[in-house]
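Please see the structure below; I have some questions.
Note that one protein chain of the assembly has been removed; the remaining protein chains are unaltered in position.
Order of writing sets the chain letters: A and B. Residues in each chain are counted from 1.
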Amino acid sequence: MSLSADVPVAPPRVNLRALGLLALLAVAVLVVPVIASPYVIEAILLPFLALSLAGLGLNLLTGYGGQVSLGSAAFMAVGAFAAYNFQLRLGVSLPLAIVLAAATAAAIGVVFGLPSLRLRGFYLAVSTLAAQFFVQWALTKFSWFSNDSASGVVAAPRLTVASLDLDAPQGRYLFALTLVVGITFLVHRIVGSRAGVNLIAVRDDETAAKVIGVPVLRTKLVAFAISSAIIGVAGVIWAYAYLRTVEPAGFNLDRSFQVLFIIIIGGLATIRGAFLGAALIVVFPLLLARTSSFAFEGLVDAGVLKLVERVVLGLVIILFLIAEPNGLSAILGRATARLRAVLRRG
Amino acid sequence: MSTTVVRLAAAGDAPGSGVFSVAAATTSAPALALDGICLSFGGIRALRDISFDVAPGEIRAIIGPNGAGKSSLVNVISGLYRADAGTVQIAGQAFARMPASRLAKIGVARTFQNLALFPGLTAAQNIASGLAFRRRSGLLAQVLGLSAARSESAREDEEVREIAAFLGIGGVLDRLVSTLPYGVQKQVDLARALVAEPNLLMLDEPMAGLTVTEKAEMAAHIRAVRDRTGLAIILIEHDIGVVMELSDRIAVLDHGVKIADGTPVEIRRDPEVIRAYLGAEAA
Partner (left out) sequence: MMDSPELLFAVEVAVGGLLSGVMYALVAIGFVLIYKTSGVLNFAQGAMVLFAALTFVSLVERQVPFWAAIAVTLVIMAGLGFAIERTVLRPLSNRSPMTLFMATLGLSYVIEGAAQLIWGTQVHRLDLGVSNAPFEVGGIFISTFDLVAAAIAAAMVSVLTLFFRYTRTGLSFRAVADDTFAAIAVGLRLGRIQGTVWTAAGVVALVAGLLWGARLGVQFSLSLVVLKALPVLVLGGFDSIVGAIVAGLVIGATEKLAEVYLGPFVGGGIESWFAYAVALVVLLVRPSGLFGKKLVERY
C-alpha cells in the first residue's frame, strides 16, 4: 500500500543545502547552549530532540517502507529500560548501554515485524498494537525491569560519558543533540542507498518488487530492526535526558499516536519532516497554554485545555491529510523555492 | 534438441559483462516448458491442462479474448499464483510452484499489464531495482560507502544507462517515474525487466494504452532485444497486427483452454480460432 506516492524530490543543490545544514548545526551546538534558558532546554528542546528521533525512526518504517506501526512507544520503552538495565546489571558505560539498547530494540522490533512478512495494510497496523500492549504489560508486570522499585518509577542514572558530566540541562541537550545528529546522518545515508531504494520499492508495489527480485522479506525485517533501534535510542533520550526517570507509563498508546502524528504533519518519507512535525507537536501545546492564559487569564482550567488541545490536534491531522498530505516539509519546500526565486530575481 | 543459440549472460556469470554481451552456449532444454497447468479460483477454472513450450530466442505470443486466462498463465509462471496441477520447467529445471522471490535468479523477468512501477522512485532507480537480485554489498557497506559497494553501484548505473540509451529513455533517468508520460513508463517497465539480463522475458500487454507510433517503437525494441540477446519472449497482446508481425509461434487461449498453437500463418487459418476469437472480436 502506498502512503505517499507523490513525494516531491527537489533538484539536488547539495552545496547550498549542506551549507545551510552546517550553519544550523553550528547554531545548535555553539549558540543554543549559551543562550537557551534551562526552561527552554527542558520543556522544548529535549522533548523535541527525543520525539524528532522517534519520528525519524518511524518515518523510515512507515514513510519510506509503507509499513504502518502503531507501536512506536513500545520501542521507546524497550530502549529506555534496556539501557537502564544494561547499566545497572552489567555496569557498562553509557555509550555502550545505548548501543546495546538499540540492539535490544532492534531484536524486539524484528520479532514484532515478523507478521509483516504475511500481513498487509490494516491487518499489519493492528498487529503492531500487540507490541504496544505486550511491552507495556511486561514492563509493568515484571518489577525486575525497574529493579523492583515499589512505584515502578526509577531515577535515570547520572548522564556521564567518560569523565564528562552531562547532567546539567546544557549537558543533556548536547548529549541528545549528538545522538540525534549522528543518527540523522546515518538515516540520510540509508535512505540514499540501494537498500533505501528497495524500501521504497516494497512500499510502492510489494508484488512487483518481489517478482523482479528485490529481497522483500529482508528489506521489511531490516526496516523494522533499524526503525526500532532508532526509536529505542529516542526512548533513551526521552527517559535519561528529558524525564530523567525510567517508567513505563509515558510510553503508552497516546505516545505511539503522537509519533505517528509527527510524521503525518511533518511529511512522510522525508528526513526533515520528523523534525518539523516534532517541533509543531512540542511547541503547539505550550503556545495554546500561553494563549489561553493570556486571553482568559487563568479562567480555563488545565483539564479543559488538555481537551481543547486534543480536539485541535485531531483537526490539524485531518486538515493536513486533506490539504497538504506531504506535510510541513512540502510547505517548507515551496517556501524555500519561492525565496530562491525571489533572491535570483533580486 | 541441441542447438547453439545466442543467449544473455546468466546471472551467475561475471558481472558487468553488459546487457548485450553475447555468449554462445549450448542449450538442450527449451527456455520454458509448461506441462498440464491447471488453475482455478473458487469454482472458476481459469486454466485447464495448458501445455506448451518456448524455445530459446523465440517470440511466443499468447492471445485470446478477455478472461481467456492469459494473465493467469503469466502469473503462474511468475509464481504469483500456485497452479493446482502441472509443472513449469525453466531451462530444464522443473517447478510445481515457481518461487516468485527467486524468479530473477532463475533468469525470468516480466513486465506488468497495469504498470507496476515504483512511483516514488526515479526512472533510473526503478530500472536499477531490476538488479537488486544479484546485489552483493550489504546495507552496512552501502551506508559506510565501502569501495565494493560504491563500485557495484557504479557498475549498476552504467548498465542502467546502457539499457536506457538502447530504449531511448536516457534523457529521463533522473525524473520521478510518476511524472513521465504513459508510453515512457512502459519503456521504463521494459528496461527494468531487461536490465536483469533474463533468459525468458514475459511481456504482459506491452502495447496497451500506447499510441500507434509508440506501438511501432515498442515492437521494434522487442524485436531488437531478441535479435541482439537471443532471449526467449512470451508476448501477451491484444493487438493482433502486432502479434502476427512479431511472433514466431502463437498459442490461443479461450476460457482457460488452449484451442490452437502454431505459426502466425497457421493461426490465421485455424477455423477454431476464427470462430472463438477473431469471430467473437469481429462480432
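By definition in this document, a residue touches a chain if its C-beta (ideal position, glycine included) is under 8 Å from a C-beta of that chain, and two chains touch if they have at least 3 such contacts.
For clarity, every value in this text was computed on a predicted model and none was experimentally measured.
Undergrad: Please identify which residue in B:Q93, B:N114, B:T211 or B:T263 touches the non-displayed chain.
TA: Selected residue, touching the omitted chain: B:N114.
Undergrad: Which one touches the absent chain: A:A107, A:A130, A:A289 or A:L332?
TA: If we include the chain that is not displayed, A:A130 is the one touching it.
Undergrad: From the listed residues A:G20, A:P95 or A:G121, report the one that touches the chain absent from this view.
TA: A:G121
Undergrad: Even though one chain is hidden, which residues of subunit A still touch it in the full complex?
TA: Residue positions of subunit A that touch the missing chain: 1-3, 68, 115, 118-123, 125-127, 129-130, 133-134, 136-137, 140-142, 207-208, 253, 257, 260-261, 264, 303-304, 307-311, 313-318, 321-322, 325.
In this section, only the chains that are shown with their structure count from here on.
Undergrad: Could you give the separation in Å between the centres of subunit A and subunit B, each centre being the mean of its C-alpha atoms?
TA: The answer is 42 Å.
Undergrad: Can you tell me which positions in subunit B touch subunit A when the two form their complex?
TA: 78-80, 100-105, 109-110, 112, 116-122, 125-126, 128-135, 137, 139, 142-145, 149, 153, 156, 176, 178, 192-193, 196
Undergrad: Okay, in this complex, where on subunit A does subunit B touch?
TA: Touching subunit B: residues 2, 4-7, 9, 186, 189-190, 193-195, 197-198, 200-201, 203-205, 207-217, 222, 269 of subunit A.
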